[in-house]
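Just passing along the structure, written as structure tokens.
For this view, one protein chain was removed and the others were kept in their places.
Every chain is named by a letter (A, B and C) in the order it is written, and numbering of its residues begins at 1.
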Amino acid sequence: MLEHVTVLELHGVSKVYKTGTFGRGSTLAVDDVSFAVRPGEVVSLIGESGSGKSTIGRMILRLTNVTDGSIDYEGNDIALVGGRALKGYYRSVQGVFQDPFSSYNPIFKADRVFRLIRSEYFADVSATDWRQRIDASLHAVSLNPRDVLGKYPHQLSGGQLQRLLIARALLLDIKILVADEVISMLDASTRIDVLNLLGELKQRGLGILLITHDLALGNYISDSAVILRQGRVVERGTTAKVFDNPLHPYTQELLASVPRLDAKWSDETVSDLPDVASDVGVGALVEVEDDHFVASVAGASS
Amino acid sequence: MTRYLARKITIYLLTFFVAVTIDWAIPRLMPGNPIDGLISRINADPAASEELHGFFTKSFELDQPLWKQYVNFWWGLLHGDLGPSIAYVGSRVDELIWAALPYTLALLVPAIVLSYIAGNRVGAMAARRKVLDNTVLPVAYVLTATPYVFLALLLAYFVAFQWQLLPVSGAYDFSLQPAWTPEFAQSFLSHWILPFLSLFLVSFGGWAIGMRNLIIYELEADYANYLQSLGTPNRLVRKYAYSNAVLPQMTGLALALGVIVGGALVTEIVYGYPGVGSLLLTAIQNRDYFLLQGIFLFIIIGVLIANFVVDLLYVVVDPRTRTGLQGQQ
Amino acid sequence: MSLTVDDLRVYYRTLRGDCHALDGVSFAVADGEIMGLAGESGCGKTTLGKSLIRLDGRMRYVDGSVALDGEDLPLRDDRAMNDFRFRKVSIVPQYSMSALNPIRKIGKMTSELLESRGIDATDLRPELERRLKLVGLKTDVLGMYPIELSGGMKQRVVLVISTLLDPSLLIADEITSALDVSSQRAVSKMLVEFRDRGFVKSAIMITHDLAVLYQVADTILVMYAGKLAEKAPAETIIHSPRHPYTRLLLSSLPEVGARYETTRLAGIPGRPPSLIEPPTGCRFRDRCPLASAKCAEEPPFVDVAPGHQVACWNT
Partner (left out) sequence: MSEVGHTESVSTGSAEISVVLVDEPERRFGSEVAHFAIRNTKFLIGLSVVLFFLVLAIVGPWLTDAEPFEFGFPTGEPPSSEYWLGTTAPGQDVFAQFVYGLRASFVVGAVAGLVAATIGMAVGFTAGYRGGVIDDVLSMLTNVVLVIPTLAVLIIVSAYLSVSSLLGEAVLIGLTSWPWAARAIRAQTFTLTSREFVSLARLSGRRGGKIIVTEIAPNMSSYLFLVMILLFGSSILIAATLDFLGLGPANVMSLGLMLNLAVSNAALQLGMWWWFIPPGIAITAIVGGLYVLNVGLDEVFNPKLRET
């Protein structure tokens, strides 16, 4: 099922937000970001709030436009995909969002998300055939149809709601899934089931962009990792290399700050703990070892 | 802060430009020749209507190309020349309005300011005490639902006619001339009270309800919870809730100015109070178009200036606008 | 003994009846102890935190008592409780980002707050400035409005204000959740330093993040569906927990380094019970792998080792 040609590639993508009335002011949210996502691979896009990671997710899903650079899917720029072709693009690339309760229109039943897909894409499919497809995709995300169909969103748990959204995407037999902080609002115990589900889907050939601020989750199921800081990529490469041998000071700082269960924080006194030095320059990406890129740190010895 | 005020000024200038354009365009966009329409409604005898026809054509300059008319209209406006009055033959529109304006302001400004202050105070108290909430609020609902004209009629009928406590019609006794004498002041006040009261009460109702709901909303805010968790006495919590609730009320004041001005005009007519309102009634009854257009422009300018004053007060009350950050819309 | 809680019970009204948010909890916090209070959403940890200082809205005390430094807290008498609030027991709320009055400068609000509690603000001014510097904030923060500060800065300002009167007990509710990793570490370590410098005698740190608690808390109390599951020193809870819920909870946390291919982790099936009509007996019964007939009866919260209490028949 793996087509070598199917790939989602970002080339030097940037995003500038207009602010103030009539857009006189502007802020640079994403600055010259490039990476690719292939079917059968999980790429984790890791960054703190304000790093622009969600903006990148929305640009890939055509929910907001790219200021410059391009996002190509199967070789052609998605910005040029219009009208009917856009619906075709959404058959291969779908998204799941952070807040399960904000992803459902509260006044309708939860499985209305399936009806939306049906009316737009599968109007000609017979009712029984459609019901079978729903049962199959619910089974694929280990949900029991009796538990979830016909219920209002607030009668289901966050974990069930997120898996329902993944089932919705599977109905379209997609190639690439953008998962934007899908587990950050779930309880720890249900969080891991959703992650394992993403792992299974990867093995069945799905390409996944996992957007998260949680390094431990990024490390758990991703094949390659992209570390983002204030809109720029500071380090990128095979997950094991990036996590085991972090080269950029920001990545090192992040890994040192993550609270772990097997080691205590190194105990410098609180007051001299600098917020991450903002003056660390971020130059172009240099390939330091096979599939391990680091932004050249102006002046500082790497 | 300058950014905040600059934006507001652009809106007001644009509004003034649109209003003047509307004022200029309406008579000229009417179907058919506006002058025939005007004269037919004045139903003067044929000879007079012929002479009026020439008079109108010249003053409207309908023979000129449209853009020329527009430029001349602005030129005249900027020189304060709003054209002649038909109802009061021989006097100019701007003179009439300048003469009537002081009486309207004497009614309007105190009514707006006092009703705003009193309404907010009472609304805040009602949010605190249940007994007030169940007595003052229903009254406030009735007041704010009452049309200005009806409250004016009720007060006029009972206080003036039935109980003969206060005079009606005119701003002072006919026998007197405006002068800084206690006698004139006493007569002026006795004529002023009823129109002021009817204008004050209706607006008061609106502010009381608004503030009561806003205070309840603010008392649920996070900063109020935090202060109460630290054992802060209710006096300080309420003080903060009040100062936060005043901000949306200020925006509300700006929006309500148009309605209150309309109310003042109508109240003047009920009491025969010699302000712009009475001028308006005669202008309508006599189809005095120049006077109508003049009154329209004065109302617009007045409301725009009042809005700007409220914006200035808002900058004083909401410090965040002073720190260059965007205050509340 | 700094804080002792005895069979505390707090319910709150919802549209569908009374929610038994806190259903009889008893524990103690010693002087100088930072107790981590962990549990998933809806387990009652925030309600417990609030019940020690000020319940809000539709919550009400049903039963139980709380003693602080040997003195019974007048929980049900809001006015009498004011004397204890801020001086003896204080809180850094979950909503610290919006806890500061938006239209007052921070310095002015702090002095008005102190004056309203009968404290001379000018006396405390030097101490306030010293503590602001301690948490890495410049003193001209006092002249700024909340809107001008970042999330992390607001969190630190609220921490300094809440502990200004050196309370005996500080309740820190989810103070790290909304922060980035780097400022999360900074704020957590500040809490420890405030305890070390005696600004607070003891503290309860409420969070769902067991990893943060392992870094800073002396002991950890795990709650489940309105009841206590287990309390023990942090080291014991993280590395040798006895209660099945704690064990399953820990096993579902991906460690930095755990990989999907090598160490497949598992979540806990099912959902916590609704607290509107809570089930009898142990509330973890229908999700627990060790559940037996005995669990139909509610397990007492008892010592299984010095300083280690568990509520489970089959530990």
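In the analysis below, a residue touches a chain if its C-beta (ideal position, glycine included) is under 8 Å from a C-beta of that chain, and two chains touch if they have at least 3 such contacts.
What you see is a predicted model; the values in this text were computed from it and never measured.
Here one chain is not drawn; of B:Leu52, B:Ile193, B:Ile284 or B:Leu313, the residue touching it is B:Ile284.
Of the listed positions B:Leu201, B:Ala224 or B:Leu304, the one in contact with the omitted chain in the full complex is B:Leu304.
Residues 18, 21-23, 49, 58, 61, 63, 86-87, 90, 94-95, 97-99, 101-108, 113, 116-117, 120-121, 152, 154, 157-158, 165, 184-187, 213 of chain A touch the missing chain (whole complex, contact as defined above). One chain is missing from the display, and on chain B it is touched by residues 11-12, 14-15, 18-19, 22-23, 26-27, 30, 34, 37, 41, 130, 133-134, 141-142, 144-150, 153-154, 156-157, 160-162, 168, 216-217, 220, 255, 257-259, 261-263, 265-266, 269-270, 280-281, 284-285, 287, 289, 292-293, 295-296, 299-300, 303-304, 307.
The criterion applied here is as follows: only the chains that are shown with their structure count from here on.
When the interfaces B-C and A-C are ranked by how many C-beta pairs touch across them, A-C comes first.
Between chain B and chain C, the centres computed from C-alpha atoms are 55 Å apart.
The set of chain C residues touching two or more other chains is empty. Residues of chain A found to touch two or more other chains are absent. Residue ranges of chain B in contact with chain C, taken from their complex: 221-223, 225-233, 235-236, 240, 243-244, 247, 318-320, 323, 325.
Looking at the complex, you find that chain C touches chain A at residues 40-41, 133-136, 152, 180-186, 188-190, 193, 208-212, 214-215, 238, 248-250, 252-260, 264-268, 271. Listing the residues of chain A that touch chain C in their complex gives 48-49, 157, 159, 187-193, 195-196, 199, 213, 215-217, 219-221, 243, 253-255, 257-262, 264-265, 267, 269-271, 273, 275-276.
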